[in-house]
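All protein chains but one are shown at their positions in the complex.
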Amino acid sequence: MSETYFTRDHEWIRVEDGIGTVGITDYAQHALGDIVFVELPAPGDSLSRGGQAAVVESVKAASDVFAPVSGAVTAVNQDIVDTPGLVNHAPEGDGWFFSLRLADAGDLAGLLDRAAYDAFVKELE
Amino acid sequence: MAETFSGSRGPFLEEPLLFEMDSPGQCGVDLPAPPEVSDRLGGLERTAPIGLPGLSEPAVVRHYTRLSQKNYGIDSVFYPLGSCTMKYNPRLNEKLARLPGLADIHPFQPISTVQGALELIDQTAHWLKTLTGMPAIALSPAAGAHGEFCGLMTIRAALDDRGEQRRRVLVPESAHGTNPASAAACGFTVDPIPANGRGRVDLAALKAKLGDDVAALMLTNPNTCGLFEDEILEIAEAVHRAGAFFYCDGANYNAIVGRVRIADLGIDVMHINLHKTFSTPHGGGGPGAGPTVLSAALAPFAPLPAVLHDQQGWRLVEHAGADAAKSCGRIKGFHGQFGVFARALAYMLSMGGDGLRQAAEDAVLNANYLLARLGGELTPSFAGPCMHEALFDDRFLKDSGVTTLDFAKALIDEGFHPMTMYFPLVVHGALLMEPTETESKATLDRFIGSVIGLARQARAGEAAAFKAAPVNTPRRRLDETLAARNPVLRWRPA
Partner (left out) sequence: MRYLPLTEADRRDMLAAIGAGGVDDLFCDVPAAARWSGPPNLPGHAGEMEVEGHFRALAAKNLSAAAAPLFIGAGAYRHHLPAAVDALIQRGEFLTSYTPYQPEVSQGTLQYLFEFQTQVALITGMEVANASMYDAATACAEAAAMASRITRRRRVLVSGDVHPHYAQVVATALQYTGIEVELLAPDPLGLEDLIGRIDGDIACVLVQNPGFFGRLRDLSALAAACRGDGALLAAVVSEPVSLGLVSSPGEMGADIVVAEGQGIGNALNFGGPGLGLFATREKYLRQMPGRLVGQTVDVDGRRGWVLTLSTREQHIRREKATSNICTNSGLCALAFSIHLALLGEEGFRRLARLNHARAVMLAEKLAAIRGLRVLTPTFFNEFSLQLPRPAAPVVEALAERGILGGVAASRFYPSYPELAEVLLLAVTETNSDAELDALAAALREVL
């Protein structure tokens, strides 16, 4: 059974069997506009919670993607490097960024659930 | 094709790339046959084809003439590009900078053969120092951002000289992006300071951020919202009390020339964009020049070279030594943007002290006229008076479906270059208009007519017309996403 969590920096993480898959939210992709470039971590990289993990760029904006939790990168989504528009079309699906093995499941405690994130976004608008 | 308020239509001419007009073997320059010699190339001769196209002289002249017709310039249209200061570029400046005695001299000729050039540099320096009230000037910076770099390098060198480890630079959120980038290049960390509700630095917030690790405050004045920092004396005092330096970004100095001396504001260092304030041409993006005036405390750390005068005449100090023991080093090749200095000096001599002051006043008057006449139709971000530019935000377009970008593009069809859009970042959907002293009242009135017409059209629900704009241009809106996703940065043979 997987569960999805969110950060206030507009990342999502879906956790299943100790592996978290990370991407940016629909709100984030919409705010950035057409994504033109993505830079991903390398498999095996060790990320720490809140640290820079990836870069995402539109024509007029560049944004860091932070690791929602600490862990070692297990896979990256090469498809979004080749076709950055996937992040716009399916931010929580084919537009995922990378997955990592959680170092400490306790990191999830500080994250938002979907209802809390939706409420957070509503306040921003 | 849509009717426009002004009746203007842009020119349409299609022009291929140089490389697509290749006529192999053709040449637009007649050169003598090289004499036969045994070469000294040591076997390093370039043998493979380079790939440059061959063209006759008329083909080249027509190509570039047609390309020029796809551009807007100040010579052809009103160009109210905020923060860029698109004023008239006198043709006299171009003529004088091309005198063989100025254009056809080499940077490494014996000093005895370039006394007039060094005197020209010194005269330029004299005008700039007198106008700003500052005792020293560094002439080598090539542009505004390079002047920022120069100023921050002198600050860093002065701090090192004092043995102080200050590394934090305070930069308002509204600052131009070069400010934090230049600070980073000098090894400083950047700490943003917020604006207050009047579009100016929040003095209390600034004071709270000051400390013994702060190297400098970088402040644009008049600021990027087109407003004079009315608490600048308090700001300078607080910065100095904290032991930090006060850097002024002089991008907007044109508003106050002859009315305010930089030294009287407590500023330690400021770059001057000769291509803005002193009328040298922007040339489609350079070359500019960013000479940087310095306080007595920072003067010893100025970069090389320097021009000095003694009994022998004019001298060029090219090395650290007795005359420049504490210089921060060399930041550019040769001796600065000499050709740009010549143009700026021609402008200053033409305008005189009286004309420069009048120009600043007219620039401020023109901006306030726009603010007053457009204030009722558009939404000014802050109360006036403004300085040389008027800032509006996009509240007047609320719920119209028209964005700042759409509005700007519609102005192109009216025969005007758009204002600066989405800068500064501190207001939503910014429209920053800088008319400069170059514009007549009649031009401003025509522009006001178009802006008001468009604002009413937007509010009348005619968003579709805006989305289609511009239509009277050689190209309509271009796909920037495609350009960035799939970069094609050069021509390649098919």
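By written order: A and B. Residues from 1 in each chain.
Assume contacts are C-beta pairs under 8 Å (C-beta built on N, C-alpha and C of every residue); 3 or more make two chains touch, one makes a residue touch a chain.
None of the values given here were measured: they were computed from a predicted structure.
Asker: Kindly name the visible chains that come into contact with the excluded chain.
Answerer: The undisplayed chain, in the complete complex, is in contact with A, B.
Asker: Which residue among B:I232, B:C248, B:M270 or B:A344 touches the omitted chain?
Answerer: Residue touching the absent chain, from the options given: B:I232.
Asker: Among B:P287, B:P300 or B:G449, which residue is in contact with the omitted chain in the full complex?
Answerer: Of the candidates B:P287, B:P300 or B:G449, B:P287 is in touch with the missing chain.
Asker: Specify the residue from the set B:A103, B:A204, B:A296 or B:A460 that touches the hidden chain.
Answerer: In the complete complex, the chain left out is touched by residue B:A103.
Asker: For review purposes, identify every residue of subunit A that touches the missing chain, sorted by number.
Answerer: 37, 57-62
Here, only the chains that are shown with their structure count from here on.
Asker: Which of the residues in subunit A come into contact with subunit B in the complex?
Answerer: Residues 34, 36-37, 57-59, 84-85 of subunit A touch subunit B in their complex.
Asker: Could you list, by residue number, the parts of subunit B that touch subunit A in their complex?
Answerer: Checking each residue of subunit B against subunit A gives 480-481, 484-485.
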